[in-house]
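Every protein chain but one is kept in place in this view of the complex.
Showing subunit A:
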Amino acid sequence: MEEAASQLEREHVHSVYEKIAPFFNDTRYKAWPKVRQFLLDQEPGSIVADVGCGNGKYLHINENIFKLGCDVCRPLVDSAWSQGHEVQLCDGLRLPYRDGCFDAVLSIAVIHHMSTKERRIRAIKEMTRTLRVGGRIMIYVWAMEQKRRKFEKQDIFVPWNPNPPSSLALHGPARGPQRGGRSQNEGEAADSSDKHRKVRSTSSMVDDGDLATSQQKSQRLWFFSRSLDSVLDFGSLSVSRSSSREISTLCTPSDETNGPKVGWRCPRGKGLIRQMSSLFSSSRTSMEEDVFETDLQEQVKNEEIINSTEGNEAVSVGLLQDCTSVPLPDLVSYEMEQSNEMRQKENNGEKQEDDTPKQQESTASLQGCEGENEWSREKLKDSCMRYYHVFREGELTQLIENHVEELHVLHTCLDHANWCVIAEKVQVWRI
């Protein structure tokens, strides 16, 4: 189970971040205000750790405190170092820091990448170990509940899109000075120009980039996954292969190079994920993590597709995958249905409001993308699906209260699409 969990994370968190790291740096400069404030509130001379620091975007805040960052992703850590920050490569489950050495710890959009409840608890415990008594931890995780919509399931795979080049020109803040100096308020620069774009976003995540303008089509898609925890519950299921490989076995390679002309051939054999990825990466919309559909009526039952509404620009599709070694029979049949319908409608470019929104989507979007080859999409044609466990209201608080006795929750809130919890380390006396 442990092995399955770490394998899932390796494939759908660690290696994805490694691939997308170069893009990450250019687009993700937003520092969440509450996190910024948390850092600014620390007393001068404090030592603060950012566990899962990514490219270090919080590490420049507050010159009067000593910050160190760590992450499991080498390219991101290297990038943070080149900005002048003290960073290490390490695993959140085994922090290489002595007990009680930090005055504060940040865990921003990190533990939702951990694939089992047990690991999430361990991660929190590890961070608590390094916190001094009286010190505080701030944790941000994706929320299942959003203002206008909700994930159907808690364990999901989210594809990653590079942002379209146009948004970079507007939003890419100037890189900080080379090592030896400190990067200046990148967050602020990005914030002001970001404001008008934030409007439609309800799920812009801490670690994800800017959103496309409302004129651009949005493509939102996520994949359900069975929680590894539930797999364990069932006992008999063996988690021997990764979920992306499951998808692979069900799909055939499609002829991606033909582009829009052939529309979107749906999958037989390997490459569904690949296709999805290239679909997204070539889309003009590339709404990074906006995996929700505003106008959508969410009626996903198992593998049904959600019908798109008139003029609707985006569609959410839930595909059920399972981390078992046996492909789900219903997944196969869903795809057969899909591919049949698509072949029928392949040459028909009309928008239709039936249950092949994917096709109309894909055709439209693929047609729109031809000129945009600035990004090396080749890299991204491989699966870039990130695993997330999104949290229900109260789940994180409960996790802490029930399993981490040294932490006392001070504050909980929903910050945009994240649950934010601040907790303080307390002395526990055992009689």
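In this text, a residue touches a chain if its C-beta (ideal position, glycine included) is under 8 Å from a C-beta of that chain, and two chains touch if they have at least 3 such contacts; residues count from 1.
Here is the rule we go by: contacts and distances are computed from a predicted model.
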Looking at what's absent rather than what's present, what does UniProt name the missing chain, "Origin recognition complex subunit 4", "Creatine kinase U-type, mitochondrial", "Dynein light chain Tctex-type 1" or "Multifunctional methyltransferase subunit TRM112-like protein"?
"Multifunctional methyltransferase subunit TRM112-like protein"
Among A:Leu8, A:Ala21 or A:Val72, which residue is in contact with the omitted chain in the full complex?
A:Val72
Any idea which of A:Glu11, A:Asp91 or A:Glu118 touches the chain not displayed?
A:Asp91
Just name the one of A:Ile47, A:Ala123 or A:Ile139 that touches the chain not displayed here.
A:Ile47
Contacts from subunit A to the absent chain lie at residues 43-47, 63-64, 66, 68, 70, 72, 77-78, 81, 86-91, 94-98, 101, 179-180
